[in-house]
Every structure is written in structure tokens, then in C-alpha cells.
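Removed from the display is one protein chain of the complex; every other protein chain stays in position.
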Amino acid sequence: MDLHRRLFAEWLGTAFLLAVVVGSGIMAERLSGGNTGVALMANALATGGGLIALILTFGGISGAHFNPAVTLAAALRRELSSRDASLYVLAQLAGAFCGVAAAHGMFGEALFFASQHVRTGPAQWWSEFIATFGLLAVIFGCSRSRPEAVPYAVASYIVGAYWFTASTSFANPAVTLARAASDTFAGIRPVDAPGFIVAQLVGAVTATLVFGWLLRDKAALSL
Amino acid sequence: MDLHRRLFAEWLGTAFLLAVVVGSGIMAERLSGGNTGVALMANALATGGGLIALILTFGGISGAHFNPAVTLAAALRRELSSRDASLYVLAQLAGAFCGVAAAHGMFGEALFFASQHVRTGPAQWWSEFIATFGLLAVIFGCSRSRPEAVPYAVASYIVGAYWFTASTSFANPAVTLARAASDTFAGIRPVDAPGFIVAQLVGAVTATLVFGWLLRDKAALSL
Amino acid sequence: MDLHRRLFAEWLGTAFLLAVVVGSGIMAERLSGGNTGVALMANALATGGGLIALILTFGGISGAHFNPAVTLAAALRRELSSRDASLYVLAQLAGAFCGVAAAHGMFGEALFFASQHVRTGPAQWWSEFIATFGLLAVIFGCSRSRPEAVPYAVASYIVGAYWFTASTSFANPAVTLARAASDTFAGIRPVDAPGFIVAQLVGAVTATLVFGWLLRDKAALSL
Partner (left out) sequence: MDLHRRLFAEWLGTAFLLAVVVGSGIMAERLSGGNTGVALMANALATGGGLIALILTFGGISGAHFNPAVTLAAALRRELSSRDASLYVLAQLAGAFCGVAAAHGMFGEALFFASQHVRTGPAQWWSEFIATFGLLAVIFGCSRSRPEAVPYAVASYIVGAYWFTASTSFANPAVTLARAASDTFAGIRPVDAPGFIVAQLVGAVTATLVFGWLLRDKAALSL
């Protein structure tokens, strides 16, 4: 598939992913009558459903990264050139903000408005490290032995990670930045975004190294 | 498979789809003690479960469209003749109203009664455009690279779309018309149905054009 | 596989199915703080999870009927002799009551105690007809074109049917009789069981005839 189609797929897929995450968060908060457990369950199920559909839809075109941390890992493993990886990340960032605006439009909100949702401190960063390390672990392990099952593995992992991490598992720098522009259920204060992104990138690099060794992966060993 | 069997399958499958959507909406509202979040979660899970089963059951017979927007896209791509497509839509419409009546019968309601549920305005129409664009995107993308996974992709998408769109994602003109005949959880005022249907058809045509280009699809390029 | 192993599998699988249905009903009612919507969602998810596991586990041994209505359809289609079908039904009935007793033991209840849960009237019978017709439709349609997906199709259907039918979809005569011996969330008054069972058997025979025609199935046409 030629590069501009792959970039379009990353843009559109990431836009849909953010529309799902932010839109279902708004709907969940509005409908759940103050029970945050019900709201997060709806948000998690919607995100999981969306991820299965989006990875199955765009996986054959661009690989369905939708996530700069995943693209970074692919570049570290020489599966993507630095130039292509940079363009992937730009497409993901553009898509993420378009998706937030699309969700806000559906729910009658302003296109963008900075979040005031505080998410910071070591426990949150540790959560994002674990969340992103685990996401990459799932992608590496499952791609190796059961590539056809990756969409289900990733979506199932994220449903779990919404609940088992204290940060509800952003695990994605593009998602983190775009959610900073949404003062809704899924938001994060802009000032808290850098801490999340650093933890995510450290998690992604660590998983790349550990699974390079674990899976005896020559591409990774040459890192 | 001969045409009358395929039409029968579209009729029966669409009837079951509406019975699932409307019936589970009634049950959900009755049981959820006023927590609409719990009710929509039940409605979404039931619809997702029903869709997996129905697409697996009827996919091998008629293609399991159950949706005039999907049939329109197939006709635009010359996968179905205009005549067959028209008959498909008639079978879907007949099935949709039979399914609503079947659900009302199960819950002791009148067979049909016009909905008073207001669903209108640009945010709702934008929601239906997004919902139907996304549904067709999932069908096109997944059919191309993972045809065996389409039932799971479509059902997962709809579970997500119940939550991430402000309209709870009707995404189907036959479903929209039939739900106008049900003054229950899943209903829509008859006067609001045309706005939904226009948005759905625009979304379907847009997705057909975009994915025709994205997937380098000759059938679509000749459009 | 020899007959006594197949009968053992039907006995054990049906016992587990009833333990799942009745046990999760008790747990759901105890924990859901009076919100029946939450309770039925837990009951439905547990039943769906159990069904996927049990059909995958026992499908290769006995076909994983666990249901006299399914066994009747198989006998009508000459896939099972009358004698084997009768023994299947006996094994299912024995398993169903053992499963109820096992569940009651886990939750510290008496082994059996007659239900006082009223479930009767035309709307309930119509629900059971639809529920069982649909179950057999899913089994026939999916077995034909996607046999490997039957466990997922059946479980997904039942999750939906717990919600879209007014009776919560018993759809199984052995389950109906055994649930009459449990005065818990999943129970049914013994006096109401025959109405359910007649509706289920009529639904099963109707589906066998309709899908025999729809799938051009010679075995069924010779009926």
C-alpha cells in the first residue's frame, strides 16, 4: 500500500479511536447517574468494541498503529524508516485532535476546551509505564505466535487496563495530547500530559528491549 | 442461493435484529431502576450479541445486510443489481416492522404505537453521519483483509457506537423507520426519522467513495 | 467417540450449564443491591462466558447439545437415532438437576426447593417460541457456513436473548425443569414449566422446518 494511503488510514483510524474514547466518556458520564463504576464500564466496553473494529478495518492498510508509542517501537525494530515513522506520528496527532473535535460536535460541546482533570504523581506515572509496557508486550507476543488474533488481544488488554491501572491506561501519547483538549470524563490537564507521555515512551522502549530478548528477535537485538 | 431465499433471509434477519434492539430496550428500561447508563449498557450488549449471531447465521445466505444503507453501498459498487437491491430493501423494511411487532408482543405492548422520543438537530444528524460512515468503513476495510471477522467487527463497532455517538447510532434507515413505530426506550419520533435517514445515506455514500479510493477498488472507481 | 462417553459429556456439560445459570443468578441477586438490571447483566455475561467455554470443551465429544430441543431437532434431521436421542435427553435432565444442586451447595442453599417465580401467559410463551426458534436458527445457519464459530454464535445469541425476550430466554426444556427446582433469581414455578416447554418444542420444530427449506437441506426435506 502506498505511503499516502497508509497515512490517511492512520489519520482516520486515530480520529475514530479518539471519537470513541472521548464520545463514549461523555455519554457514559451523562447517563450513569453519578455511578462512576457504571460510566467507566461503558467507556471501557465502547473502547474495546471500537478497537476491535478499527484494528480489523485498518490493520491491512497501515498496520493500525494509531499510537506514537507503537510507531516508535516499530521504528526501533527497523520495521519502519525514521521518515515514515515521523509521518505516521504526525498523521496520528492530526487524527487524534480531529477525533476529539468530532466527538465534541456530536455532543454539542465546543470543538476544543482544555481539561481540568488532574492526573499526576508517581502512582499515575507508574500506571502509564505498566499500561504501555503491557500494551507493547501484547503486540509483540501475540504478533509473533497468533498474528490474526492481535485485534482481539489488544482490545481485550485495553478493556482490562482501563480498570487495573490507576490512570485508566492512556498508553498512547497522541491520545494523551488530544484528551488534554477535552474537559470531559476522559480528559487530562495539559500540564499533566508530559509526565504521562514520558512514562509511556519509557514503557514502550523497555518492552521493545525485553521482548527482543524474550522472543530471540534478531531485529531487536541489533538495536 | 436463489433470490427468494436471500430475500427471506433479509426479512427474517432484519426482523430478529429489530426484535433484539427494541425488545432489549424495553427490558433494559424496565429493569434498570432509572439508571439509563445501566439500561444502555444492557441494550448495547444485547444488540452486539444479537448481531454476531445474526450475521454468522444469515451471512452465508444473503450477505446479512439487514440495512438499506449497506445494500445501497453494495449497489453503488455493482455487487448487487438495482432490482435485487430494491427487493432487498423491501424485505428489510417488512422485516423491521415485523420485528418491532414481535418484540411488542413479547412485552405485552400494542403491535405498533408512534414514538414520542425527540431525536433531532445538527448534533444528532452529525452523529448519524459519523455512525453510518464508520459502519460502512468497518464493512469495507474488514471485508477486504479479514472477511471471516466481519461479524465480530460489525458487532463490536455497534457496541461502541451506541456509546460514542450522541444518537446511540441507528445507522440504518430500516431500523430508523421501524423504531418510529415503538414508543419505548429505542424509539424515535416519526417526524425525526427523515433527518436521520438523510444523514445515514450521506454517510454511506461518503464511505463508499472514500474507501473506494483508499482500498484502490476498481469497482468503486468506476462509480 | 463411543456412546457412554458422549452421554457423560452431555451430563457433565448440562450440569455445568445449570450451575452457571443458577449460581450466577444467586450471586447477581445478592450483590446487585436491588438493581435487577445489574443482576440480569451479570447473569447474562456469566451465562455467555460459560456457554463459550462449555461448547468449546464438549463440542468435540458429544456435539454439546445440553438441550432436549436441540437433540430433538437433530433427531428430526436423522443426525441422531431415536434411541441415542432419548439417552441424550435423559443425560441432559440428570445433568440439569445435578447442576442445580451443585450451585445450591456452593451458595449454602438446600439442594432443591420449588420455585415460586411466576412465569406464565401468552406473552411469555411467545417469548419462549421466539427464543427457541432463534436458537435453532443460529445453530442451523452458523453450522452450515461457519461451523467453527458456533460456540461464539450461540453464546452471543443467548446473551442477547436474556434481554430481548420477556421470559429471559430459557429456550431449553431441561433447563426449564431444573430451574423449577430452584427458588432463586433464575427460578420458574413448577406449574409454569409445561407451558414453557411446549412453546420451546414448537419453536424448535418450526425452525427445523423453516431452515430445512431455507438451506435446501435434503435431510430436513425428507422429514
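Order of writing sets the labels: A, B and C. Residues in every chain begin at 1.
What we mean here is this: contacts are C-beta pairs under 8 Å (C-beta built on N, C-alpha and C of every residue); 3 or more make two chains touch, one makes a residue touch a chain.
Bear in mind that the values here come from a model prediction, so they are computed numbers and not experimental data.
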Partner chains on view for the chain not depicted: A, C
Candidate in contact with the missing chain, chosen from C:48, C:68 or C:173: C:48
Touch with the omitted chain, as defined above, among A:31, A:44, A:75 or A:180: A:44
Contact set of subunit C toward the excluded chain (per top definition): 5, 8-9, 12, 16, 19-24, 27-28, 31-33, 35, 38-39, 41-43, 45-50, 52-54, 56-61, 102-103, 105-108, 148, 151-152, 155
Touch residues of subunit A, complete complex, unshown partner: 34-38, 40-41, 44-45, 48, 123, 126-127, 130, 134, 137-138, 140-142, 144-146, 149, 152-160, 162-167, 214-216
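In this section, only the chains that are shown with their structure count from here on.
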Intersection of contact partners for subunit A and subunit B: none
Separation of subunit A from subunit C, taking each centre as the mean of its C-alpha atoms, in whole Å: 40
Junction residues of subunit B - those touching two or more other chains: 35, 38, 41, 45, 48, 152, 155
